[in-house]
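Only one protein chain is missing from this complex, and each of the others stays in its spot.
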Amino acid sequence: MLDNLSLLGMVPSLNLQLLLDGLLIGSVFALAAYGLALVWGVMNIKNLAQGDFVIMGGYIAYTLSEPPINLHPIISIPIIFVVMFVFGWGVYHTIIKRVIERDLFTSLLATFGLAIVIQQLLNIAYGPDVQTAEAGMEIREFFGGDITIADTKLVSFLLALVVGLLISMFMKKSRMGRAIRATSQNARAARIMGVDTNKVYAFTFSLNAAICGVAGVLISIIWVIQPFFGITHSIRSFVIVTSAGFGNLIGVILSALGLGTVEQFSGFVFGAEFQQATVVGLLVGVLIIRQIMQSRQRQVVK
Amino acid sequence: MKKIIQVRDVNKSFGGVIANRNISIDVEEGKITGLIGPNGSGKTTLFNSIVGYHPIDSGTIHFENHEISKLRVQKIARLGVLRTFQQTRIYSKMNCVKNMLISSAHHNTKWTDMFSYYPKELTERAEKLLEFVGLYGKRFLISGDLSFGQQKLLEFAMALMNEPKVLLLDEPTAGINPTLINGLIDRLKRANNEFGITLFVIEHNMRVVMNLAESIYCLAHGEMLSKGTPEAIKQDQKVIDAYLGAH
Partner (left out) sequence: MNIKLTKVIFYGSILLAGIFAPILFPAYTFQLALLWMMILFALTWDILGGQMGYNSLGNILFFGAGMYICTVVQIGMYYDVAEYTAHFGAVKVDFTSYQYFTGIATGLVVAAIACVIIAVIFGWIVFGLRGPYFAIGTLGVAIAAGELVGAWDYVGGGGGISLPNYPGGPADREMFFYNLCFISAVCTFVFLKWLYSTRFKLALNAIRDDEEKAEAMGIHTNRYKTIAWSFSAFFLGISGGIFGNMTGFIEPLEVAFPTVTFGIFMVLMVLLGGKGTLWGPVIGAVIFHLIKELTWTYLLGWQWVALGALIIINVVYFQQGIMGWAQEKWPELFGITLDETNSGTEEKILS
């Protein structure tokens, strides 16, 4: 551990490498976190199955990229967007609709149950081995090989950017986007003004599932997927949203990039097996900091 | 007359919005003091500052000989300053008697008292107070199932159960059936007379506050507008303007 730390000091380019990797992967985290911020802010649902939606999207991309279909994962993004949108719509109407007015623990537990169902079904279908969707891209070298950037990471960074921009455009310009923003500010007022909030909720949740699906495709290209990795992705989203607050897109992006970077560095210093511990440690840390800040105002973290 | 609560030059702002500016108020022991003002004039903020719900920006708040502006809610409550809430708050899944029992005073409880049984006298006192506010027959019902007005009465009874020295009431008559208001005024006066509890009341209903209070403070836009006897307040042009201007 100390060896790795001193290595960082001696080889400056390593820091740059880790920083770049962190920022690139953080951009993908930002997508799933933005989805969580959306459902959290609009319908006050804390979705613990968030990470499992991501992994699910990844597995669909993986399946499509294998024989007999052999579809390139990047081309499959629109298909997965639609599939996950429909899936989210189904989940909304079977489960979420019935817990939306109930206390928060109910929605948390219901989505936790959903997370278990998804991860176990994936486990039955694909087994517990890690998988990657093959995108067949090169790895670029800079500075004589000191810094390497996989094309897949660059492409997924750009794709995450595009998807993010499209969604924020949609939120600003479209009728549904405006209805969503109105509902998140005051659901009752929106209802009085003639917004069909049930439709807004269904749409928001489906959109979230679709965004997660896209994030999953990108994860499956640049990293690995495994049925039980969902919980870590869920906790990542929670770390990002809790530190940024919802309804704050820039904050979500910055926290996500920060989280990606911290994870890369700690993975290097402590070893890859501490990845989950790092994410969870950050979650606890963020909650404690929020708590201290709130307690100065004699308030609690609600 | 002894001043039981002394608020001196209290400032409180939320972000850029100034909710209280240089507010000074005296609440006299054993009396009923009123606090009026248009919506958004900072009355509830002042209440919250006194009971320690949030820190104040500057100024001092004294209760008896204690400086309480740095203390936390529970500590202040145990000293004997209690408040009721504008949006009535009770323990909605427990029955009325249990609501009353758990509201008994906590100021000189020992650690071992956490695991004690309730003595019979306490239950009797709880029932007597429930009868005082007219909820005796409903004492075994789940309090959340009571009507809004009844919940308000229960909250008042719970406050009496706690035997506070000062009771801060945030709009005690809001949402109460008008036919019950006279009865409630009577109960408030009796709480003041018979139990010796100093009352500090936020009230919108002018008839109620004029009938109840011996001295009245009026806030507007976070500042102290006027103070005096009900008669003086009634005649004060500034108060009349503030109320007409606000609506």
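What to note about this one:
Labels A and B are assigned to the chains in the order they are written; within every chain, residues are numbered from 1.
Basically, contacts are C-beta pairs under 8 Å (C-beta built on N, C-alpha and C of every residue); 3 or more make two chains touch, one makes a residue touch a chain.
Nothing here was measured: the structure is a model prediction, and the numbers come from that model.
Remark: the omitted chain is touched by one listed residue; of B:10, B:27, B:46 or B:135 this is B:135. Of the listed positions B:49, B:69, B:103 or B:173, the one in contact with the omitted chain in the full complex is B:103.
From the options B:10, B:82, B:169 or B:191, the residue with contact to the unseen chain in the full assembly is B:82.
Listed here are the chain B residues that touch the chain not shown: 51, 73-74, 77-78, 82-83, 85, 89-95, 98, 101-103, 105-107, 109, 111, 113-118, 130-131, 133-142, 149-150, 153, 158, 162, 179-180, 182-184, 186-187.
In the full complex, the hidden chain is touched by chain A at residues 46, 48, 95, 98-99, 102-106, 108-110, 112-118, 120-121, 123-124, 231, 235, 238, 242, 273-274, 276-277, 280-281, 283-284, 287-288, 291, 294-295, 300-302.
In this text, only the chains that are shown with their structure count from here on.
Those residues of chain B that touch chain A in the complex are listed here as 52-55, 72-73.
Listed in rising order, the residues of chain A touching chain B in the complex are 296-299.
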